[in-house]
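Pasting a structure here, questions to come.
Only one protein chain is missing; all other protein chains are in place.
Right after this comes chain A.
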Amino acid sequence: MFETTILTSIKKAVEKCDSLHGFLLMFSTGGGTGSGLGTYILKLLEDNYPNIDRFVICVYPTGTEDVITCPYNMALATKELIKHASCVVPVENRALLDIVNRQANNKHSVDTMNFIAKCKPFQDMNSIIVNLLLNLTSGSRFSGSLNVDLNEISTNMVPFPNLQFLAAGLSPLTVSSDLVKSNKQIREEIFLQTLQKNNQLLKINVTGPKSIILGTTLIGRGDFNISDMRTYIQRLQKKTCFTSWSARAMKIGLCDVPPIGHHAAMLSLFNTTSMSTLLKTVNSQLMRLYNRKAHTHHYLQVPGFEDYFFEECSEIITSSIQSYRDIEELKPFGIPRLTPVGSDISL
């Protein structure tokens, strides 16, 4: 209904830019407007501006669903994301909640306590996503000795067209740090924190034994320098599993300007196979409802929506999960076919 209005307003905004980097879309996949209209606009953008990258930051309400039809919305939106987005950074509500809770439990100085008291929890959760965005776009906003632009991220991080979900890790997550000049130890701690489970905006373990990494980006802001980055890369390569071709797939960026209140901060982006756990949750929740055909009549009433959309959507998500699994199971060439061990041979 609003298609032309939306398109013209996008067009107007685009015409004002002298260099269009990419579109940033932010929505939650739980509700109707975000998941439905958001992904529709995503498709519009792909049709009208095929060469411009579309970055999607979307909130998955897994674990904290507040809408009953949430699984449907989530799955249908995920399908559209897989098909049309060039990069997706999913954020899970429960991960955000954990981070916020942890911060509330921490002991703070009086100032920060007051600051937190002023904020409402939802604002706090949103501010985490805002931080993610700020760090992500820092390369195009500020100068640095190794710039990272948004479009570079999708070149570097998406090895195959349907594996475009990135896990983001942020550090530090506190509102402000002590204003001590950062030294090597502090910087290293920041780096290690970005890898930790607690600092991920998704409930997945990036450095765990099951996750195989397809691409990494480390964006250091503030005091980081090139020798830091090189040591981090070496540590990361020792610590985590890679496929045979992605071991050197590291992108590093340095930005001179740190976030307000900090001396150094780091954003890590991972394209990892453990992302399939998120997709699995989405799919299983969809199937749980759809097997009973619960609430489907609301969707089927809408003109233009057919029953097979659900199945198609589940199919696409499963195929995406499968391609992650394929990579997990990808072994280096030439596995010996016969390796007799002692006398344990049974024929």
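Everything that follows uses one rule, which is that contacts are C-beta pairs under 8 Å (C-beta built on N, C-alpha and C of every residue); 3 or more make two chains touch, one makes a residue touch a chain; residues count from 1.
Here is the rule we use: contacts and distances are computed from a predicted model.
Looking only at the UniProt record of the hidden chain, which name from "Tubulin delta chain", "Alpha-1,3-glucosyltransferase", "Exoribonuclease" or "S1 motif domain-containing protein" is the right one?
Its record in UniProt gives the absent chain the protein name "Tubulin delta chain".
Can you say which of A:Leu132, A:Leu201, A:Ile219 or A:Ile252 touches the chain missing from this structure?
Answer from the full complex: A:Ile252 touches the omitted chain.
Tell me which of A:Thr29, A:Thr137, A:Asn156 or A:Ser171 is the one touching the absent chain.
A:Asn156
Just to verify: which one of A:Leu20, A:Leu37 or A:Ile186 makes contact with the chain not shown?
Checking the options A:Leu20, A:Leu37 or A:Ile186, the one contacting the hidden chain is A:Leu20.
Can you say which of A:Pro90, A:Gly169 or A:Gly215 touches the chain missing from this structure?
A:Gly215
Using the document's definition of touch, tell me which of A:Gln103, A:Ser127 or A:Asn147 contacts the absent chain.
Of the candidates A:Gln103, A:Ser127 or A:Asn147, A:Asn147 is in touch with the missing chain.
Kindly note down the residues of chain A that lie in touch with the hidden chain.
18-21, 140, 142-147, 149, 151-152, 154-157, 184, 215, 225-228, 230, 233-234, 237, 244, 247-252, 254, 332-334, 336-342, 345, 347
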